[in-house]
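The complex appears here minus one protein chain, its other protein chains still in place.
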Amino acid sequence: MSSAERIPVAILGATGAVGQTFIRLLNGHPWFRVAEVAASERSAGKSYAEATRWIEGEMPQDVAALTVKACDTAVVSSPVVFSALDAAAAGDLEPAFARAGRVVLSNAKNFRMTADVPLVIPEVNAAHLGLIAAQRTAHGWTGAIVTNANCAATVAAMAMAPLHEKFRLKQVIVTTLQAISGAGYPGVPSLDILGNTIPFIGGEEEEKIEREMQKMLGTLEGSAIVGAPFVVSAHVNRVPVENGHTVCLSMSFETKPTVADAIATIRAWKGDPSSLGLPSSPATALRYRDEADRPQPRRDAMDGKGMTVSVGRLREDPIMQLRMVAMGHNTIRGAAGGSILNAEVLVNSGVISRNARA
Amino acid sequence: MSSAERIPVAILGATGAVGQTFIRLLNGHPWFRVAEVAASERSAGKSYAEATRWIEGEMPQDVAALTVKACDTAVVSSPVVFSALDAAAAGDLEPAFARAGRVVLSNAKNFRMTADVPLVIPEVNAAHLGLIAAQRTAHGWTGAIVTNANCAATVAAMAMAPLHEKFRLKQVIVTTLQAISGAGYPGVPSLDILGNTIPFIGGEEEEKIEREMQKMLGTLEGSAIVGAPFVVSAHVNRVPVENGHTVCLSMSFETKPTVADAIATIRAWKGDPSSLGLPSSPATALRYRDEADRPQPRRDAMDGKGMTVSVGRLREDPIMQLRMVAMGHNTIRGAAGGSILNAEVLVNSGVISRNARA
Amino acid sequence: MSSAERIPVAILGATGAVGQTFIRLLNGHPWFRVAEVAASERSAGKSYAEATRWIEGEMPQDVAALTVKACDTAVVSSPVVFSALDAAAAGDLEPAFARAGRVVLSNAKNFRMTADVPLVIPEVNAAHLGLIAAQRTAHGWTGAIVTNANCAATVAAMAMAPLHEKFRLKQVIVTTLQAISGAGYPGVPSLDILGNTIPFIGGEEEEKIEREMQKMLGTLEGSAIVGAPFVVSAHVNRVPVENGHTVCLSMSFETKPTVADAIATIRAWKGDPSSLGLPSSPATALRYRDEADRPQPRRDAMDGKGMTVSVGRLREDPIMQLRMVAMGHNTIRGAAGGSILNAEVLVNSGVISRNARA
Partner (left out) sequence: MSSAERIPVAILGATGAVGQTFIRLLNGHPWFRVAEVAASERSAGKSYAEATRWIEGEMPQDVAALTVKACDTAVVSSPVVFSALDAAAAGDLEPAFARAGRVVLSNAKNFRMTADVPLVIPEVNAAHLGLIAAQRTAHGWTGAIVTNANCAATVAAMAMAPLHEKFRLKQVIVTTLQAISGAGYPGVPSLDILGNTIPFIGGEEEEKIEREMQKMLGTLEGSAIVGAPFVVSAHVNRVPVENGHTVCLSMSFETKPTVADAIATIRAWKGDPSSLGLPSSPATALRYRDEADRPQPRRDAMDGKGMTVSVGRLREDPIMQLRMVAMGHNTIRGAAGGSILNAEVLVNSGVISRNARA
């Protein structure tokens, strides 16, 4: 579609760190155009440039000039809504927008585990978007809510997906090293993290990883997701890294693969066909690296423009069966970029109309 | 003993990072006096001040003035020898010193797994020092070699010791976040680690953790150590932290303790009586912390002057039985401080004579 | 004085970063005992342990058990008050405490430049404490307010003091590299400073350095300070360092010293006799280091338990006359430790009574 015909989208929570990442990633997007930015009452009425402490790179000029709106269905008219709202706000606002006929792509945690809300990584479980029909029926909505997962859960789920598909995961112990950008802005005080690590992340980070992986790797049966029956145990750590969450994984499967089989399976995996060839699709969704000391966040997080998850060091585990390391960009693949890829799949499947206009 | 009567000790590999830590920790020690510093031929003959790029704090003035000797039993005469040699040099030199009647306290990896060499954390397995008699008999030595473990293995073994004693550890998965000082100086290039993490440490770091924990938590039966029969799986990571190795532990036991039992067991643990009340003994060898986000290396590594290992976040694990986090100072408890504590135990047990003179 | 007889002191703003530093430094102090902690209404009534997110090391147990009071002269009764209040609160509260007969040692910026308020580094300008008489007369106070300077100004003023005394400073250009702890807690977000530097610090940091150096290096004439007539130009930068402000100085003097003279002058300087031999006095207030690459914050900030300012690289300057680098601990020498040293001088001079009781 031509530039003039791009689908108008709104960003809710546009002034925060995740909101800014949406705006950076949508800058020059071939299908979507940031038509509206919305934030708290405190920012509403100001220009976006004035309301926002921009964190990374340059603010796109067309967005800088937009007037920030309130997060209200009466004033925000775009048919597609990317939600970077925090949990306190998302609970009421996201259903309101869905009720008002908008397709809401959400980063918030509120509805991820709701039975009729798809929690989607397109390469892994695009089929779960089939829940939208049930969701609409149940609530009488013409819009919808589609969520993406916790950033660490996303990295782990993508890395596990090909192995789970083929060998059926039984148990996985996930120990994370998570970047500071995962906590938003201002987020982690520098006095807490400079030259330090913290073995805890608030907001039930470990619980989210444990339950969201089960849902994402589960299956859509009828109009419900049946969670994958494996067990997840998570230890989380915050580390002084800007972007890129690392997860160390110890895994056991119903059918134990050899190391060579497991690596070949990861290398051969393409992900769901509906996820391929979209504007935000990386050439390689999952890259297995042979170097002994990779993946590393500073070197690999931007692989595939931040949409590739990198895996390495797959080897035997003397307690479980296999162990490996995975790493992905937490604010791109694990947040805003993931939402945008979800939206692109929904355009292709017709849930979002190419002719949608405010 | 009065200051004039302190036991003279030599430091082998005195100019490197571990050697410097020995010198810092022995500065003002009530029992030991750094009488000799020895290093490679390149440094021999220079003053210590001239030969050394001192890394942390101020160089003790009496040591600065010493002339660096070659690592040769003919020129180094102290009865007690702390070895900060690298593996390439330790293999020949440490046995030479033991043969020459010296008690060698070694940080090198070479002899840690040798059957008749004790691998000791005094609080955990001081009884293993009983191997010295067998070692002397076997080699016809009047001296001895006593080793301490890999720094990450030390932290993990101390944290596991009370639980293993009471509940018999079966399996433990150890994921580490290790400080840069563990790699010595110059060690890790800043371009590799600033704002980054590396999921790998060379020199068989993972294998060392796996096998050294078994030996240290094993038992002395007759004149041999029977390794503990549990299985260890290690993932290692380097993180941009100066000092303090963190280990995330997932554990299963023969008898599953409750969380409360496990915490109480850790809190009640004092360690081997022979390890208590020595100049380098911390008031609390193992400290359980209640805060949700501790231990942290920058805040807790210097607890007990670097000799206390901190533990926290002990909780149920859905796959194994329990999980927790432990952290300790890698160059003090995990290296030079551990060696010095070993030497203090040997003074009290008479292996090192209080009247020893060069 | 015996432990039971120590002078009771109160900390205002006790829960914040500077307040915590007061409590750490006063732990075990031979003359002062933390008898009261006061903070905002939000914290009042809670135990100090409950009200405080403790940042560094362990909270002293006797203070942990204190109940936080409101910052009110009616409920805080200690005769000596260390103020870690922020500027918004200090403006009203510090005079109220002085009026109520308390000696207030303040870190806040509010009254530093007030004509009858001494701005003191004891080694540099203890004589300025003579202003207290005029201050009491002017306001009818029985108490007093004594301030210490901006942390970067303190480091620069101490480094300049011996040279100014002897050669009369005319101009100095100060470029700083300032640690994150200078901004308090939570202070600088990690996303702003990790792997980054910021060429600006809010709150008129540059102006404070420029004017406070003139006042501190000025002279008490009659009942007023005549500012030193030199000109200061400051550039400030925030850097990812935990503690220790570095200042690069380019200087010209009325009488140009040789490099050798200048170094000898710094080395010979002891500071005002009234500042020597106190509990918080460092053995060496100003240490000149010969190494080409020092001082460095991580290696030198804790010199003299954080009370020594380190100087190095004094050399010719092709534009001004001389240039050098100085570095000191910003929250110890440049904040809480400086206040405590001021109080110690006031005990010795009788302004604070050794028999003072609440």
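Letters A, B and C mark the chains as written, and numbering starts fresh at 1 in each.
Basically, a residue touches a chain if its C-beta (ideal position, glycine included) is under 8 Å from a C-beta of that chain, and two chains touch if they have at least 3 such contacts.
In this text, all values refer to a predicted model and were calculated from it rather than measured experimentally.
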Fill in the blank from the handout: Sole touch to the unshown chain from C:140, C:222, C:318 or C:350: residue C:318
Exercise for the section: Quick one: say which of C:64, C:113 or C:239 touches the chain that got left out. Expected result: C:239
Handout entry: Sole contact to the chain not displayed, among C:66, C:173, C:285 or C:341
Key = C:173
Completion exercise
Had the left-out chain been drawn, it would touch subunit B at residues 17, 55, 180-181, 185-195, 240, 242
Completion exercise
Hidden partner sits against subunit C at residues 171-173, 175, 177, 194-200, 202, 210, 231-233, 235, 237, 239-242, 246, 248, 250, 292-299, 312-313, 317-320, 323, 325, 327
Problem - On subunit A, residues whose C-beta touches the chain left out of the figure - result: 55-58, 194-195, 242, 298-299, 302-303
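Note that only the chains that are shown with their structure count from here on.
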Practice task
Report the inter-chain centroid distance for subunit A and subunit C in whole angstrom, where each centroid is the mean of the CA atoms.
Solution key: 48
Fill in the blank from the handout: Here the gap between subunit A and subunit B, centre to centre from mean Cα coordinates and rounded to Å, is 43
Exercise for the section: Indicate the residues of subunit C shared as contacts by at least two other chains. Expected result: 55, 194-195, 242
